[in-house]
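First up is the structure itself, then whatever we jot down about it.
Shown here is a partial selection of chains from the complex, left in place.
Order of writing sets the labels: A and B. Residues in every chain begin at 1.
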Amino acid sequence: MGVPNQFHAPLAVQALAAGKHVLLEKPMGINSEAARQILHAAETSDRVVMVAHQMRWESIAMQIKEQIERGELGKIYSAKTGWFRRKGIPGWGTWFTQMDQSGGGPLIDIGVHMLDLALYLMGNPKPVSVYGSTYAEFGPNRKGIGTWGTPDWDGTYDVEDLATALIKMEDGSTLSLEVSWAVHMDTDNSPFIHVMGSEGGASYRGSEGKLLTEKFDRPIESVLSKPDNDEGERARLSRHFLACIREGKQPITSVLSGFTNNLVLDAIYESSRTGNEVKLDWNLKQ
Amino acid sequence: MGVPNQFHAPLAVQALAAGKHVLLEKPMGINSEAARQILHAAETSDRVVMVAHQMRWESIAMQIKEQIERGELGKIYSAKTGWFRRKGIPGWGTWFTQMDQSGGGPLIDIGVHMLDLALYLMGNPKPVSVYGSTYAEFGPNRKGIGTWGTPDWDGTYDVEDLATALIKMEDGSTLSLEVSWAVHMDTDNSPFIHVMGSEGGASYRGSEGKLLTEKFDRPIESVLSKPDNDEGERARLSRHFLACIREGKQPITSVLSGFTNNLVLDAIYESSRTGNEVKLDWNLKQ
């Protein structure tokens, strides 16, 4: 089950203070305030702090990233990402469904994966404004729980179970982010991402990817799949962490990227509460 | 090809003045100002004015609407709709690609269909705020044109080819709207809509629909299809128009619904231009 999100920041700060390198599970902080604490602690330390966003290390994501970096897709101007689980709420009573321990529902649980990967593939544009809504129609009514597992029917459920948002970037590009733990929708329950560029696009769903462009004045595409002997994303992620330590370099999933994710997530929750667009506050000090 | 959108309002106003009943193709006006003119003309006339949104009359949409009206899906709190064409820009030089005649690209061409249907299935909630982005990466570069047809390579292209937006309603529900004439994305080129309710959901893509809910503590669904002897949506639409004339009643695709569509579309274009959320101005007079 892992350590509840509320403890990520205090533990990371303590570890750094103790001179340890830190590999944090996502989300980096329970909110942007907590993330900012890690950011500050890391600034004054020479230790490596890395967030374990393993989706960046999946074979298909890496193949897509490689094409984008080579410029094969041209300018990335729009992206769509999300993960709709139809009936996958963790059993109530776990910390996942309790706001004070988790900081939120599917948005901070699985949405942070997709947000992180999308920003990475888009070339790390700077988010400037967020607009979104969250809903909780299943959990509070004791519905939508995953078929397997032992639910605690009296547990607390005070987080969302569906979230949808648009995020505008400084460079003019836009990202759509949608997630659910439970929703009455026709979904294959797989994470997905679509990256749309001026010269080509990439789609990734479940364990299959596609590169798309025009050729012969026609739509044309290449299916991407994992190699048979794929060592797995966690192996590559771990090697990267070790390399960063050894070579004293910044991990690609740096504290800044972790902070960015938290900043955007906070803004989605706020936009949902107020009904208004939220302009991001990039003041890193506070 | 139909009459360019810029002439919808003047023709409708003249026809009403001449005492004719009016059946208008979508969009009702080239923008909300034009739509407001039709609204005012209709207010002072006893003639029927109806917008020909035939998707409301498609068999599967009607089956879904029937279930929603019976309350089988519970409260509708979120919806997603769109239509991604991968390579379907009308040949340049047609009025479709010229802003002064069309008022926009895929958003006003096919997006208005999906917006209208979505609002109808959601129970006609009142949109209050809009946030969106539009892009034109294909048309201006002479790419993305549909395979068949005779393109005018020197024609004007000054509209968008991709649009994405979120729309918040007065009752707290949210609608996501995405359309393209051309995009490097993995798409089946079909219009789609997902309606998410507290008790059930509905999905509609191409010529197939689904109703979804939980039963036996499991996800469960029913596939909807057109009956073999379906008379077709245009036949039903026409009968409705005639019934409204005969019985002096308001069509379900009334001038108010047409105005609502134009108001939302205008706001998406504005949000894209300014980068900001747009609060809708529901002052019907002007």
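To be clear about the criterion, contacts are C-beta pairs under 8 Å (C-beta built on N, C-alpha and C of every residue); 3 or more make two chains touch, one makes a residue touch a chain.
Just so you know, these numbers come straight off a predicted model, no measurement behind them.
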Worksheet item: Which copy number describes the whole complex, given 2 displayed chains of the same sequence?
Response: 6
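The rule is simple: only the chains that are shown with their structure count from here on.
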Fill in: Separation of mean Cα positions, subunit B and subunit A [Å, integer]
32
Practice prompt. Under the touch definition given earlier, write down the residues of subunit B that touch subunit A in their complex.
Written response: 73-75, 77-78, 80, 86-87, 128-129, 131-133, 135, 137, 141, 143-144, 147, 162, 164-166, 168, 172, 174, 176, 178, 183-186, 194, 196-201, 203, 205, 210, 212-214, 217-219, 221, 275-277
